[in-house]
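Every protein chain of the complex appears in place save one, which is left out.
A, B and C are the chain letters, set down in written order, and residue numbers restart from 1 in every chain.
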Amino acid sequence: MKREITYKEAIAEGLAITMRTDENVVILGEDLVGGVGKGDDSLLDAWGGPFTVTKGFVKEFGLERIFDTPISENAFIGASIGASMIGLRPVVELMYGDFMGVCFDNFLNQAAKQRYMFGGAQKNPITVRTTYGCGWREGAHHSHVNYSLITHIPGWYVVAPSTPYDMKGCLISAIRNDNPVFVFEHRLLYDKKGVVPEGDYELEIGKGDIKKEGKDITVVAIGGTVNMAINVASKLENENISVEVIDPIWLAPLDEELILKSVEKTGNLLVVDEDNPRCSVATDIITLVAEKGLDYIVSKIKRLNCPNTPVPFSPVLEDEYMITEKKIEEAIKSVLK
Amino acid sequence: MKREITYKEAIAEGLAITMRTDENVVILGEDLVGGVGKGDDSLLDAWGGPFTVTKGFVKEFGLERIFDTPISENAFIGASIGASMIGLRPVVELMYGDFMGVCFDNFLNQAAKQRYMFGGAQKNPITVRTTYGCGWREGAHHSHVNYSLITHIPGWYVVAPSTPYDMKGCLISAIRNDNPVFVFEHRLLYDKKGVVPEGDYELEIGKGDIKKEGKDITVVAIGGTVNMAINVASKLENENISVEVIDPIWLAPLDEELILKSVEKTGNLLVVDEDNPRCSVATDIITLVAEKGLDYIVSKIKRLNCPNTPVPFSPVLEDEYMITEKKIEEAIKSVLK
Amino acid sequence: MKLSKEKLSDMLEKMLLARAFDTPLDDLVFESKIPATVHQCIGQEGNIGTIFPLNKDDYIFTGHRSHGLLLAKGLDPKKMMAEIFGKSTGYNKGKGGSMHITAPEYGAMGSNGILGYVTVLVNGPSFYSKLKKLNRVSVAYFGEGASNQGFVHEGMNLAAIWKLPTIFVLENNHYAEATAVEYACSTQDLALRGKAYGIPSYNVDGSDILEVYTKMQEVVENARNNKGPSLLVIDCYRYKGHQIGEPGGYRTEEEIQNYRNTKDPIMKFKKYLIGLGYLTEDKYIELEKKAKKIIDDAIKFADESPYPEPSETYTEVYV
Partner (left out) sequence: MKLSKEKLSDMLEKMLLARAFDTPLDDLVFESKIPATVHQCIGQEGNIGTIFPLNKDDYIFTGHRSHGLLLAKGLDPKKMMAEIFGKSTGYNKGKGGSMHITAPEYGAMGSNGILGYVTVLVNGPSFYSKLKKLNRVSVAYFGEGASNQGFVHEGMNLAAIWKLPTIFVLENNHYAEATAVEYACSTQDLALRGKAYGIPSYNVDGSDILEVYTKMQEVVENARNNKGPSLLVIDCYRYKGHQIGEPGGYRTEEEIQNYRNTKDPIMKFKKYLIGLGYLTEDKYIELEKKAKKIIDDAIKFADESPYPEPSETYTEVYV
């Protein structure tokens, strides 16, 4: 029987493996340990991260490899970038993707530009982990999907895995890669289980995956929406609609060939993306196809994003805001009709 | 004879008119006056802004309407947002668009979300003016085009005028509008002249403009590239290629109808956008057409962006990086061939 | 400082109301009546002493842990509770939730989920007030954890150079989530963070609401008299977890009990009022009941209120 673990456990395994195999990997973030600085070791590991991903890490790696930080996102991400210039491989956690607003220069002007601006004289092997996604009833400052903003910026690799298996392998690859990588972890997936090998394995950067083969329509789904798309695809089999579900996994670099090949086969495209619609990853993928695969299209191209609004708090409103299997199904049918 | 003034003068006129007609308009930014705080009035108005746009303003409006600020973009933009909640109409200058990295939360989580998040209990009539664009040999931290990042965020209106006439009218509309508006001013246009009426006039928010009519291809050009596109269109008339140049002027809200109508007529689309290519305004506009106007397309859809790299310093490299008339011409021909 | 019996009584009632409001939230969250976790201010009720020197049209900017402050500013517990439930009768029609309650009609300019950002927004209304000579002050509330955000310092410097009527209230409850102030802040004298900008900065004991009130009264007076901003650092403590459901473990039970037993702001104030002859045990119990009744009614109101229409999702992005 194959071993199943959760997405969250897969993250923890990926982190631990890279830490064991490379002493230059250190991790930093708010409350990753908890209870530090009181001079009382029995308080350590109180939280193990805001989502308990790093629970137990301090025991294995000690306070010299895992660092709780003040609420100073500029300072600790900036320090991580600085340390990455000279040999460390910091993995730094931004608790919620929404908080990139307070420390965005790290992403816009620093990590992403240094190598280029300095004529190749530097590299920045930093990994930024962040959580994202709506559905937790946390309101407009704790629910957004901001991967499009980072994907826009040259210099970043961006990954948003949808399964525990992809998560572990991509995270390991990200940490070992010499470029800045932004890892988007969907909070609603944290407890989802999947088959994951025990050991050390890497997944190729920039390589997407066909999560389900089909021939009538290509649905490119991202992160939290991949499982929904797969479920819809299974359901639609009964209605004789054959859906191919593509998970690009990496938003940068994007597996252009995989997407184009699929569209060549199916002739139809729907992109499902939980980010706000404008200048989004959905528009990016659609443009790829519009530029390079227009001849393949037989009927329609469509995007399905969350609405062009902030995330509302009330459950009724947030449910309306969120992408659902029903919405995906309707979108598929509207493309094919 | 019609009066011609520069883009820069048009900005100054727009600012001055709104200040004269509404005492709640105040302007804030770094070095807008110059020489403040020395207790020596003869030093005042030393700079009149980093690009001398507000030269002379302190004389007309006094130090109670124009405020030099410390280099604290969070603080003075944040204060402007706060003041806008209760009746002021601050016009705040972010010296270079690149610097949005250090104060991005203002744009990501504050001005844009307050009204929604507070259930309509607030409004934020703030105008952010910023300069953008490469070509000044200033390197990777002073040259970027970042309007796609703001256009992505629901809650903002975004405008990037290409002519002095549009600039003045749009700026006046922006300042008088009750929503947060981001005004992108292209530095290379500052000294370009155009016909501009003397008085007070507003241009409709969200309304684009056909800068040149044509029938073979729609070129949607933005900001600094509009004049280039017009020149190319004129040149190509001799080769019997009829180019329609659309200037959306407003990136949010986008004049979807204007673009779709034009594509319906021409059957071909090129979007010219100086921002980096991924998740850009170019992809956004192409997606609009791919979703709603695919049937109109007879041959190709194409984007022309600056490369997916930071902006290099060396003139040779920056020239290679920039969009040029030659590149636009080639792109048009590649669509039509 | 001379305070009338009525004023003192009002203070006590507001403290009791604050505690009564936050107390049932655990159950409401576990029952999923409240759809998400919330942050309680139980133990920090002394901090509402900062509200009493303010007028209705003075402005306050608050954070994630602000129910008590908002109630003291005059907000209706019904509409607050409804907001936290995500109901259409809430202050923000259910669109905001606990972390974003705002009621401009009471000068409650919005609670913010981005830690400490209030410290820059707050200068807006005080700038406006100064410009228009309205004589209003603006107050920003933020935790000791949030005080490690850079823009807090930008906000203080700006307020100082422009001599704005801004009051910065740093609520040092010793923890930011699971991180102790001893670890996160390099010196424990957080008043230095205001002094760095020449801002009059004071450490006050949050277990003593009158000390809080008195110092706030003084700095508000200064602000109204065009003497510029001040910083109040309130030493306080939260008894409950950072948020409902958090695992705890980063401090000892002993520490919590010690605070409860020796520094409870309500108990201390009660004792003080009894000593003055302004209060009896019976009267206190009556006031406690009264507060509980108000909150029970608020919960009922929230519970019975309708959710917003789904179509509300798409409105109020733009004016």
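One rule holds for everything that comes next: a residue touches a chain if its C-beta (ideal position, glycine included) is under 8 Å from a C-beta of that chain, and two chains touch if they have at least 3 such contacts.
Because the structure is a prediction, the values reported are computed rather than measured.
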Exercise for the section: Using the definition of touch stated at the top, determine which of B:Ser72, B:Gln114 or B:Thr287 touches the missing chain. Expected result: B:Ser72
Exercise for the section: Identify the residue among B:Val36, B:Ala174 or B:Val271 that touches the chain left out of the display. Expected result: B:Val36
Handout entry: Sole contact to the chain not displayed, among A:Asp178, A:Glu213, A:Glu237 or A:Asp295
Key = A:Asp178
Handout entry: Options A:Phe76, A:Tyr296 or A:Phe313, residue touching the unrepresented chain
Key = A:Phe76
Problem - Positions on subunit B contacted by the hidden chain, ascending - result: 30-31, 33-38, 40, 43, 45-47, 50, 52, 68-75, 98-99, 101-102, 136-142, 307-310, 312-317, 319-321
Completion exercise
subunit C positions in touch with the non-displayed chain are 148-154, 156-157, 160-161, 183-187, 192-193, 195-199
Handout entry: Residues of subunit A in contact with the chain not shown
Key = 26, 64, 67, 69-70, 72, 74-88, 105, 109-110, 114-123, 154-155, 157, 177-179
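Criterion: only the chains that are shown with their structure count from here on.
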Practice task
Would you mind pulling out the distance in Å between where the CA atoms of subunit B average out and where those of subunit C do?
Solution key: 40
Fill in the blank from the handout: CA centroids of subunit A and subunit B: separation to the nearest Å works out as 31
Handout entry: Two or more partner chains touched - positions in subunit A
Key = 98, 101-102, 139-141, 307-310, 312-313
Exercise for the section: Any chance you could list the residues of subunit C touching two or more other chains? Expected result: 93-96, 100, 112-114, 117, 150-151, 317
